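Removed from the display is one protein chain of the complex; every other protein chain stays in position.
Per-chain numbering from 1; labels A, B and C assigned in written order.
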Amino acid sequence: MKLEALKHFLPWFTLLVLVTIIGIANPAFFDPAGLIGLVADIVPLFIMALGMTFVIYIGGIDLSVQQVANLVTVITTVYLANFGMGVAVICILVGFLFGAFSGFITTRLFVPSFVSTLAMGFVALSSARYLSGERALSMDTTLRNENFGWIFGNTAGIPHELAIAGVLLFLAWFLQTRTTFGRALKAVGSGELAAVASGLKVDRIKILAFGISGTLAAIAGLMFSVKLSGGDAHIANGFLLLSIVAVLVGGTPLTGGVGGVINTVVGTLIVLVIRVAMVYLEIDATQQQLVFGVVLIAAIALTIDRSKLRGVVK
Amino acid sequence: MYELRKVDKKFPGVHALKAVDFTVNRGEIVGLVGENGAGKSTLMKVIYGAYQADGGTVTIDQKVVRFHNPRQAMDHGIGMVFQEQSLIANLSVMENIFLGYEAQFVKSGIINWGAMAKAAKEQLAKVKLDVDPATTTSKLSFVQRQLVELAKVLTLEERVDGDLVVLLDEPTSVLAREEVELLFELVRELTKRASFIFVSHRMEEVLELSDRIYVMKDGEIVDVVEQADADIRAIQHKMVGRDVDTQYYREDQQKPYSEEKLVSCHSVSLGQRYKDISFDLHRGEVLSLVGTEGSGREAILRTIFGLNCPTSGHVEIKGEQISKFNARTSVGKGIGYVPRERKIEGIVSGMSVYENMTLSQMQSYSSAGVLNTAAEKSLAREWIERLGIKTPNEFKDCGGLSGGNQQKVVLAKWRSGGSDIILLDHPTRGLDIGAKEDVYDMVREMSSQGVGILLVADTLEEAIGLSHTIIVIKDGMFCKRFDGKPGGKPSLFDLVHHMI
Amino acid sequence: GGPARAALSDPTIAWSYRNRTNPYWNEIVSGGEAFVESLGKPKSDLVHLINDGSSEKSLADVKTLLAKESGNVALAIDTNDAPNCRPVVEAVAASMGYVSTIWNKTDDLHPWDFGDHYVSHMTWSDVGPAEQTARILFKKMGGKGGIVGLGGIASNNPAIERKQGLLNAMKDYPDIELLDYQAADWDTQKANQIMSSFITRYGDEIKGVHCANDTIGYGVLEALRAEGLQGVIPIVTYDGNPQAVDLVMKGDIEATVFTNPHWGGGITAALAYYAATGHFKPSAEPHASREFYGPTILITPEDAQAFRAEYIDSVPNYDWKDFWGPGNGQIVYK
Partner (left out) sequence: MVDATAKPAFVLRLLSRNRIVKWAPLLVLSALVLFFPLIEWLEDFRAGDAHAYLIDSRFFSVRNAARIGISATPALIVAIGATFIIIMGSIDLSMEGTVSVCAVVFASVFIGLGGTMLSWAWLALPLSMVAGAMIGFVNGLVHVKLKIPSFMASLAIGFVGTGLALLLTRGDRIRVEDPVFRALLTERWFNFPVMVYIALVFLLVAWFIQSRTRLGRNFYAVGGGEELAHASGLNVERIRLLGFTLAGTFFSVGALLAVGRIGIAETATGNNFMFVSITAVVVGGTALWGGIGGVWNTLAGVLIVNVINNGMVVVGLPDFLQDAVLGILVITAVVLSTDRKSISFVK
């Protein structure tokens, strides 16, 4: 039974191992200011992974997040002048609608989320290309600083980015563990038919989960856009696979019902640390991808709790 | 010829088999009974090579054998018909029959489908089943699938020289009486070639079929009786560790029901599944729908629960007509559904006992969407106590409970939420008599508290014993209504006569 | 810009770029390595940050390196997307490192706004050369007929400029009709598919193809080869990769443009490095030395042979302190 309890901490253990390896190779890694900076930089990816968690938690996947974020960077840049901070509302709404619509296609039209979200991602990409006029756009710097400059400030040594991530994490955690919605998500992830037969509005719950994913993808895109002070239809490329990896490495399997947002915190940190390790351990440029793949396999092999995969491993 | 000596099997935290001695002689039918979780299935799986014993020896004709996987067991003539069906739905019947043994039809790497079909036909003939071997298995009825399962095991006849041992783990729990007869007939015929181990919770069947009966309790063999000496009550006593009331349907406690209508069906039809069904369910009434497998009884329950939408007619719940058929609405109107597939639709495995209990009524345990977990847990503790659910605590994963206890969790879910219309679909399937008794008690108790119960029972005896009213459904149509007041209950014969 | 501090003595030299799967970036890297070797160090001393087309990774890697080296960094970088340039430069400046950028930068961002730490930005004015290749193409076509164009990722600066060059050239050729222009995302296989679809749509009307780079050109060439049209329909490309130069020599490609990535890779690192070590003070240099165009050399069948001998068969030995010699003047904003 002791061992059972330890399983819960496997992802943390993996993280610890990786951190130790880097720390031994280069003690400078433990410089607190540097560490905080590194962690703050992964915030947009983390927020996206946080949203992805909800979808994977119910056994689906959201491949549209990166394109939604791309679209949002364009929207933010284009409409910042018109709406100021209000542009955030538009972005969030757009993100939610894209997500919810993917969810609708999945639940009502029985299109697997792998395909429905991929396709909705294409729609988002086209919208972004159209809206941006196929150009990289930049924001008016003063406008950006007036409206969103606070995001990159510091209070008592804590970057506001981290604070935002913390708040979103808390909300997500609260939603997952403390609300009827979170409980319903778990039921849908673990046994959808039983959830239906208990009178839950399963379709609506699933659509909402996708909606949350879209919303958080939009917030990630917004933060990224403000950080870069601009946007275009491809600028968030590279987020998608990493956010999926972050969720899975954290120990939320694609089968659903297990894991959750706290796991995603560890997962994102593991991804961060693997990436940082490439630089700190001075891995040769042509070997980085190979090493990433191998370390990923090792990390997952260490991390996943096989007893929770229920039945066969597919 | 087949012998287990001091076989031991441990799972984390459970000692499932404790030094079990077990013998099967040539041509013998051995019964194996025991309450839920006694270790019957585990024993079967050890014999079949699906589990490996931790200790003890297995011998066949005095030779020690050890199977690392089912395949090796099969090669030694051991076959198994599973408690949960083991046919693969998307494959054809013949592929299922020869699954893993296609080699005989393969010539230079190519499967000869014609030859396989022919061979499959022969196997199907053994179980007197006339279906096209190329049919996709999912298109067969449940009974047909059970027969295919048996046919699959019987391929051992040709494949293996020497004696066969066929394990039947609760093969009858889903069969209607006449199908059971057919199965028994087959089994008896086949003793020429094979020995059988027969596991069932239906004691009469075990007595009827078996030459010798092993009784298990808590992983141990507590008794072995010859058929001639067998006495149901004594066996049940050994199994449960206490006396079992023969009057376990508690007919004497049956109270008359009130006139208040809870559910009224008016000429309800669902495509070809059932047609023109009308009846009323009253407060405090237990109403059984009886009929053969596939007669449409379950579909009627599912319609009332909102899981499917009738094509014509209308349903009134407590005087209000249902306009939108979904589970949500029905739950809101106080209907609870105990499904036949309790592991799929009844409980959410992976969620704890208390989470399962409040799943249908989270609004009552939350404010503004935020759960009051403390209240949930105290509710769960109360009902664990009240129904005697065997679980260490309310946090335990419901998927890890035994079937009977899972069933109690499902009932607790509905009852604690105040549902006063309960739809029971095979509520005692696969439960041991101890657990069954508990379910009967609960039915009685609910009925006396004014709950209307619509029952699709596992056996006719159960339906007769429990119900105020029995409606016979045949081919999806209303056939006959019986009043079942104590003293005036219809006989088995009356019902069967109308069913087929 | 931050307060000035003593120049760095031995900064880590790093190149941050898109990937290693593209000859263009390999040339950039070889230049960077040649520069590092010119300092008497092994070329393995050059740190590679690879972003794989992800701006997020580009920025994160830069910050990681800055943290690791406590700002003791001379960085050469293409930031992958123009908007990503600002945060990269800000991060480097904030930790007192030195950075030189190429290609991607927004117009409102200038090295001189960051004191010494943002050393320089080099880009290539692709409008002019792309216009020249277009003219070569049109001439080959006899000044009339339909053409199709295949561009890079539509929002990339070079993609925009190269398309603009084509459009400019067309003003002088009223009989040239641009039938279609689509983004092929710098991708050989995508270019191949688009080209074959173009052939279906326009058939014989296509008399020439304008490609935004060599990689696209290869895909187009193979689509033409499949139809037995290679050599029949002239194409022009851009970048001057060795293989493309060979194809120019064979006459399969009418023209490509060499931007000397080897030199670009070396000089960008050199600028950052020598600024960091105090060899020169960027803020003392005129604007023209801090934002400038890189060299471009047009390669046509006539001069391909000579070009190959000079630039590919033997790599010239560049003077890595001659920062601005081969350049093409100050960047002009429209």
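Just so it is clear, a contact is a pair of C-beta atoms (placed from the backbone, for glycine too) under 8 Å apart; a residue touches a chain by one contact, two chains touch by 3 or more.
Since we're looking at a predicted model, the values are computed, not measured.
Enquirer: Among the chains in view, which touch the chain not shown?
Expert: A, B, C
Enquirer: Just one of C:9, C:200 or C:317 touches the chain that is missing; which is it?
Expert: Per the contact definition at the top, the residue touching the missing chain is C:200.
Enquirer: Where the complex has a chain not shown, which of B:109, B:319 or B:488 is the residue touching it?
Expert: That would be B:109, which touches the missing chain.
Enquirer: Which is it among B:59, B:86 or B:191 that touches the chain not included here?
Expert: Within the whole complex, the residue contacting the unshown chain is B:86.
Enquirer: At which residues does chain C meet the chain that is not included here?
Expert: 19-23, 25-26, 29, 154, 180, 182-183, 187-190, 192-194, 196-201, 203, 218-219, 222, 225-228, 243
Enquirer: Just checking the interface: what residues of chain A touch the absent partner chain?
Expert: Interface with the chain not displayed, on the chain A side: 58-60, 63, 105-107, 109-116, 118-123, 125-127, 129-130, 134, 192-193, 196, 202, 241, 244-245, 248-249, 253-256, 286-294, 296-297, 300-301, 304, 306, 309, 311-314.
Enquirer: In the complete complex, the non-displayed chain touches which residues of chain B?
Expert: For chain B, the residues touching the absent chain are 50, 69-71, 74, 80, 82, 86-91, 95-96, 99-103, 106, 109-111, 138-141, 144, 152, 271-273, 293-294, 299.
The rule is short, and it goes like this: only the chains that are shown with their structure count from here on.
Enquirer: What is the distance in Å between the mean C-alpha positions of chain A and chain B?
Expert: Once rounded, the distance between the two centres reads 44 Å.
Enquirer: Need the CA-centroid distance for the pair chain A / chain C, whole Å please.
Expert: Centre separation, chain A to chain C: 33 Å.
Enquirer: How many angstrom lie between the CA centroids of chain B and chain C, rounded to a whole number?
Expert: Going by mean C-alpha positions, chain B sits 71 Å from chain C.
Enquirer: Counting only residues that touch at least two other chains, what does the list for chain C look like?
Expert: Not one residue in chain C touches at least two other chains.
Enquirer: For chain A, which residues are shared contacts with two or more other chains?
Expert: Chain A, residues with two or more chain partners: not present.
Enquirer: Over in the complex, which chain A residues touch chain C? Could you list them?
Expert: 26, 28-29, 31, 34-35, 37-38, 41-42, 44-45, 73, 77, 129, 132, 134-138, 141, 224-225, 227-239, 275-276, 278-280, 282, 284-286, 288
Enquirer: Touching chain A in the complex: which residues of chain C?
Expert: 20, 29, 44, 47-57, 59-61, 63-65, 67-68, 70, 81-84, 86-87, 104, 106-108, 153-157, 160, 183
Enquirer: Would you pull the chain B residues touching chain A in the complex into a rising list?
Expert: Answer in residue numbers: 13, 305, 307, 327-328, 330-332, 337, 339, 341, 344-351, 355, 358-360, 362-363, 366, 369-371, 373, 399, 413.
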